[in-house]
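Missing here: one protein chain of the complex. Every other protein chain is in place.
Note that the chains are named A and B in the order they appear, and that numbering of residues resets to 1 at the start of each chain.
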Amino acid sequence: MQHNKNALKIAVTAVLTAVVVVFTMIVRIPTAKGYLNLCDVAICFIAFTFGPTSAFIAAGLGTALADLISGYAQWAPISFAVHGLEGLLIALIVRSRNGSEASIVKKILAGIVCMATVSLGYFALSALFISTVAVAAAEIPGNLAQSAVGFVLGLGVSSAVKRAYPPVRSLSW
Amino acid sequence: MNTSAFVAGNGWLYRFDPRAKILLMVLLCIFFFLPITLLGLFLSVLLVIAVGWRNTGTKNIKGVFLSIAPMLLFMLLFSPFNVRSGEPLWRIGAVTIITVEGALQALRLACRFIGITYVCTLLFATTVMGEIMLALRFWRLPYKAALVVTLSFTYIPFIAESFSQIAESHRLREAALEERKNYIQRLKDLVPTLTSVLVVALRSIPNLAMSLEMRGLGRSERRTSYRSLDSYTRLFTDFVISITIVTMLWLIFKA
Partner (left out) sequence: MAHALTINNLRFSYLSYQERSNEPLFCDLSLSIEEGERVLLLAPFDMGKTTLAKIIGGVCPKYFPGTMTGSITLFGTDLSTVEPWQLLTEVGYVSQNPAEQFIATTVEEEIAFPLESLGLSRAEMRERIATVLEAWGLAHLGDANESELSGGERKRVLLAIQQALSPRLWLLDEPFDDLDPVWRVRLKETILAGGKTTLVLASRYLADFADLFDRVLLLDERRIVALPLRESLSRFSTLCGDDKPSPLLDQTIEDQRRTTLSAGALAVERKRRSTTSTPPFEMTVDSFALESGELVTLTGANGSGKSSFSRLLCGLDEPKRGVIAIDGKRQSTKELNRSVGYLFQNPDLQIFLPTVEEELSWSLRRRRELSSSEIAERVGFAADLFALDLGDTPTTMSYPKRKALQAAVYYLLDRPFYILDELDSALTYHSALSIMASLRQRGSGILLITHDRLFAAKVEGRAYTIEAGRLIER
């Protein structure tokens, strides 16, 4: 019989959202100034492995929840939009119909899009609604670096997970 | 790890109906962007902070301020330079450094930033997550969306705990005292740890889906709700108060 897998969709989205929250809040690599968080690693992993819908919701919701929990509630809507879009775009670029690995060109393109979305997205929305153009512009280099590191690690982690846990294929929808 | 921004207390903000509180929050955020006098904006923000201080205590108010302080400082230092026209406030020789308009603009942005921050923080500091979800359901958030948020809150501590144990176990597996590792090596070492965390998280997905269905998610009966906001008895009054506050502020302070 045709099984109705609604619960699976909910479970996948919820767990992936929690993964994004944890990667954003817990895993921090100290840098010269402040911290780099790893939300982009989780987002890239999800985009590569689970496809556009899951990537959009988990990335957007996860980073927004992380903002709420850590007391930066004012950033939550912006994070939702920027990271949600990031996840969605990466997933759309690397998506393939026959389940084959994305080509290197697509991966590079996805990487550029990832960095551009994060840095420009935060710049535009933060300049418009929260801070000012100058402050928002100062954040660009940090966001670029963070998303670049995140994307590269995300690639590594995605292929490692596919090898280490083959059943992951049966989870995507 | 603590997944809640809630601060225990029993001030009037805690007793305010969450459904109305969400409305009040949204209206206030919009209000901060309306054309109002700078003094008006300043006084409104001060009012929000005062209410927050009465309800959540000095420590919380200070904490919120400290968290935004670096950003605020940066804003006050750099944004005045953006406005080049207008009456000079400070000049070196013939060069105008800061104009009056620039300074006023910076103050307005800073006030707005503080205002939005406190309004958002206060909602989450004075309302438990479960009630925020119920209130959002009242505002037509679909059940499944609310369920996803609730479920991810139950999974955050589990994944965070797994992460810390996996990182520890990685530490216990190092062969000998290793020399200080460079940056690239540290990042590379992170891949197996992150992979392992993801696998642990992914493995829990089928179990979660199984448990949801075994607990009856998907049944044809209309789902009832055990929790309710019935203990808040003044929904209508609180709606009226929310709308009145923002309307009054607007009427008094509009430019």
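We adopt the following convention: contacts are C-beta pairs under 8 Å (C-beta built on N, C-alpha and C of every residue); 3 or more make two chains touch, one makes a residue touch a chain.
Computed from a prediction, not measured in an experiment: that's the story for all the values here.
When the whole complex is considered, the residue among B:Ser44, B:Ser79 or B:Ser162 that touches the unshown chain is B:Ser162.
Touch with the hidden chain on the side of chain A covers residues 1, 3-5, 8, 160, 163-167, 170. Seen from chain B, the chain kept out of the figure touches residues 2, 129-130, 150-151, 153-154, 157-158, 161-162, 165-166, 168-178, 192-193, 195-196, 199-200, 203-204, 206-219, 221-228.
What we mean here is this: only the chains that are shown with their structure count from here on.
As a whole-number value, the distance joining the C-alpha centres of chain A and chain B reads 19 Å. Within the complex formed with chain A, the chain B residues making contact are 1-5, 63-64, 67, 71, 74-75, 78-79, 81-82, 106, 109, 113, 116-117, 120-121, 123-124, 144, 147-149, 151-153, 155-156, 158-160, 163-164, 186-187, 190-192, 194-199, 201-206, 208-210, 212-213, 217-218. Within the complex, the chain A residues that touch chain B are 4-8, 10-19, 21-23, 25-27, 29, 38, 41, 45, 57, 61-62, 65, 68-74, 76, 130-135, 138, 149, 153, 156-157, 160-161, 164-165, 167-168, 171.
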